[in-house]
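The structure under discussion is supplied below as structure tokens; questions concerning it will follow.
One protein chain is absent from this view; the other protein chains keep their places.
As written, the chain order gives the labels A, B and C, with residue 1 at the start of each chain.
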Amino acid sequence: MEDGVEEQTAKEYVGNEQRFSVRTDLALEARELVGDERSEISGVRYSVRREGDYEVTISVVEVLNEEGEKAMGKPKGRYVTLECPELKENILEAHQEVMEILTRELRRMIPLKDDTKTLVIGLGNRQVTADALGPLAVSGLLVTRHLYAVAPHELKDRIRPVSAIAPGVMGQTGVETGELVAGLTDKVKPDVVIAIDALASRRTSRVNTTIQIADTGINPGAGVGNFRQELSSKTLGVPVIAIGVPTVVDAATIVSDTIEYLQDTMKAQGGIQMHIFQNFSEQEKYQLIQEVLKPNIGDLYVTPKDMDAVAQRLGNVIAGALNMVLHHLEPEELKEYLY
Amino acid sequence: MEDGVEEQTAKEYVGNEQRFSVRTDLALEARELVGDERSEISGVRYSVRREGDYEVTISVVEVLNEEGEKAMGKPKGRYVTLECPELKENILEAHQEVMEILTRELRRMIPLKDDTKTLVIGLGNRQVTADALGPLAVSGLLVTRHLYAVAPHELKDRIRPVSAIAPGVMGQTGVETGELVAGLTDKVKPDVVIAIDALASRRTSRVNTTIQIADTGINPGAGVGNFRQELSSKTLGVPVIAIGVPTVVDAATIVSDTIEYLQDTMKAQGGIQMHIFQNFSEQEKYQLIQEVLKPNIGDLYVTPKDMDAVAQRLGNVIAGALNMVLHHLEPEELKEYLY
Amino acid sequence: MEDGVEEQTAKEYVGNEQRFSVRTDLALEARELVGDERSEISGVRYSVRREGDYEVTISVVEVLNEEGEKAMGKPKGRYVTLECPELKENILEAHQEVMEILTRELRRMIPLKDDTKTLVIGLGNRQVTADALGPLAVSGLLVTRHLYAVAPHELKDRIRPVSAIAPGVMGQTGVETGELVAGLTDKVKPDVVIAIDALASRRTSRVNTTIQIADTGINPGAGVGNFRQELSSKTLGVPVIAIGVPTVVDAATIVSDTIEYLQDTMKAQGGIQMHIFQNFSEQEKYQLIQEVLKPNIGDLYVTPKDMDAVAQRLGNVIAGALNMVLHHLEPEELKEYLY
Partner (left out) sequence: MEDGVEEQTAKEYVGNEQRFSVRTDLALEARELVGDERSEISGVRYSVRREGDYEVTISVVEVLNEEGEKAMGKPKGRYVTLECPELKENILEAHQEVMEILTRELRRMIPLKDDTKTLVIGLGNRQVTADALGPLAVSGLLVTRHLYAVAPHELKDRIRPVSAIAPGVMGQTGVETGELVAGLTDKVKPDVVIAIDALASRRTSRVNTTIQIADTGINPGAGVGNFRQELSSKTLGVPVIAIGVPTVVDAATIVSDTIEYLQDTMKAQGGIQMHIFQNFSEQEKYQLIQEVLKPNIGDLYVTPKDMDAVAQRLGNVIAGALNMVLHHLEPEELKEYLY
């Protein structure tokens, strides 16, 4: 049978890639690549629910042990993902709803006492549209560290000392962001570090619609910029919370998704049968395309045309949630301190 | 025969698209879609040659009459394209060589007398990495209109009155760029308008490696931003020269290119036969993918990761060539006036 | 008597400056220079009152006829000035109060029907801290012209077609802002133009604490940037409303103010008598200093150290008021449309 032949050859083409690498910044997607929603993965706990008027999907992936780490290609820890298609639209109520859920989930994840010192790092390059999320979020934060010492008692009870930097704007400086953050952590001595970054997804439908928070810190990823360093309790000596939104997909993802659509559409139209990827797992398919694309096309990324407006709004959602988590101020009061 | 069935159905799927639309900003690519390099197209003249150390490819497409316009989907006029893969790299000599050829080709195309007044328009949005080419080029121009009246004779003989704006930075203003340029042309009364814009290509290999100049002005295109208006002698009343560089490709192009690579690679590996697009013309294939992609993925674009640095350099090349064309100053003198 | 001699000589030094020129962008200050608060000036009507928790001072100067124009050096029209020292501080309630009064006063001044088309011009250079007010205000406006045609009925009843540009960011373009605005007005055909600009004051106490609105348009002034053109019903053919905030004072003002302080302080300390400016009017004194300063020190301006933060907040106050005036939307709705 012809199909059989094809399948075999293509698989051979993919080759004996022993070290299987899941290429996504989202734990949720890493899990999807390993098995479908109902299948049990040893060392990984998974739950999902929907909430609110905009039916925000909240998925929790917990990588419990080394076995789970191996299966997922992600370090041990808790990954919470909020998904809401309206997040990429200009719909204030949806943003409000996501912001509230995000606030609650961050409160659960960040270990906070009354005087906890936080250092927020906005990773990424403000000048590159798809990479500006971190700096944009940081610019909306209520930064208080420099005021904390001189604040009156009644205010001190309601704010925590927060500092925040967006080091990536320093661009081609010959200084690694990781070094800078490590050096700064040594001096500022925060109790917890929060790092915000733009991520890469493997599904175009997740671009600008998904927020992932994780208690594992930032690990070398497939993101927009060139950030390939680890920011974690291991490298910084304090807990590191990561907040990320996928703003790009890579070229291979687009190709893979489209071929799938083509297949489905044509099947529905009757007659046509796509033979290319039959009997391939999603992961094998992706790898094949990736290998073909890389030498010919190079480092490209795919991003929405209205990315600049969307990034601004996503930055506001994250800054808003962090302001609520890190301080005890009413939204109106926050506004007064912010502008 | 199975293949026959497939082919038929897929063609039916593409449907009876009567108004055939070639989707590319480059005349060179429009020509490639109509027929291969050796085929004669009625109403279109085409020539190609290579030049210089970096073997810059210079293609000239002339659309001669209505027949040519219909075949190409591009207005009557002369389109000159310079291609040089090193243009996207940081190789000063290659930029220098392209700049010199560009200078010569622009001199041929722009009708210039000693006192010709030029208005240069840098289209695009400086805040969006892939759309910043126009504003970046404009910021490197030697603008002289405001000095011309008061310049001493010996300088006046060597400069022409040039004004230049980058109107796109005005963003969401409710004012169409076309209106603004038309209003400005009414007041400034230039003899020639030069419009610089970022384009879309259908080949990833052309992104950031290709400069197209045309005496047709800017026509509603497939570019990065939302610029869909015509800037031409018809709308502005004076000759309009367009200068463009493709900085993005659209998602459909990437998919199409990759499937082609996949096909070729697998064929070379033996065994596998890709049945999807067999017997389809390139154009039919593109259209099919486009139709499938659009509703599912929306307005995305694909751009290189180092687009911000490359755009700066490409802007310098174009500004450099225009400064040489529009004034009679040595490079060292230019520098003095520019900074 | 020594004093007499001094006085005479100094007055002679000022010389026979026949064409008396009042050097301030504020009508209120022009009036102060002509005579004190209680004195009647022929052709000029003046009133002042205080309002609200923050005791906002609202002055109305009306230049009624040619006689008034001559006395004031300002064209015929109505000038309303709001003064509130807290405007330069980060006090949300004060901004809110000023914004509400500004909304009311603008409603009185701008001739608005349900479908009035407005074009808002943000003059000034965003890159220069003290000159960024216009662009900053424009970036906070709800721009609707491009949506108006396609808006549903229920929304159309509540918004007016507004377009807005910040042309000054185009920098050294060889194109006069006046030409650009005139060209644009020809094309957009607004019913009213609103121009926002940073002004110069003669009193340091008015910097960032004062908003002037006028139905006379913009007249060549002493402002921050190089804007020296007229934007008025005479040049644009439609009513032009000007909104301005003094963000700088010139060097002569600072010198004059300080010498006055010195005089007063020393007098209070007893003993010392300052003989320099005795028997000089404020205007003569200013002119004298101006003439001395100019050739030696050149074009300088004086601006507060925290100008960048203050400009952002002032831009928000003006944008907020204009959004309330030009549309019938609740603040919460506005927010939704804006971000």
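Couple of notes before you dig in:
By definition in this document, contacts are C-beta pairs under 8 Å (C-beta built on N, C-alpha and C of every residue); 3 or more make two chains touch, one makes a residue touch a chain.
Note that the structure is predicted; figures quoted are calculated from it, not measured.
Interface note for the absent chain: among A:I91, A:V188, A:V238 or A:L334, the touching residue is A:V188. When the whole complex is considered, the residue among A:L180, A:V238, A:A309 or A:L334 that touches the unshown chain is A:L180.
Residue-wise, the contact with the chain that is not shown comes from C:V302, picked out of C:L64, C:L112 or C:V302. When the whole complex is considered, the residue among A:I165, A:A214 or A:L300 that touches the unshown chain is A:I165.
Against the chain not shown here, subunit A presents residues 119, 138-139, 143-146, 161-167, 169-170, 172-176, 179-180, 182-188. For subunit C, the list of residues touching the undisplayed chain reads 2, 5-6, 8-10, 12-13, 125, 127-130, 204, 224, 226, 251-252, 254-255, 257-259, 261-262, 265-266, 269-276, 288-289, 292-293, 296-308.
In this text, only the chains that are shown with their structure count from here on.
No other two chains have as many C-beta pairs in contact as A-B.
Our note on geometry: subunit A versus subunit B, Cα centroid distance of 35 Å, whole angstroms.
Here the spacing of subunit A and subunit C, counted between their Cα centres, is 47 Å. Within subunit A, no positions touching two or more other chains are listed.
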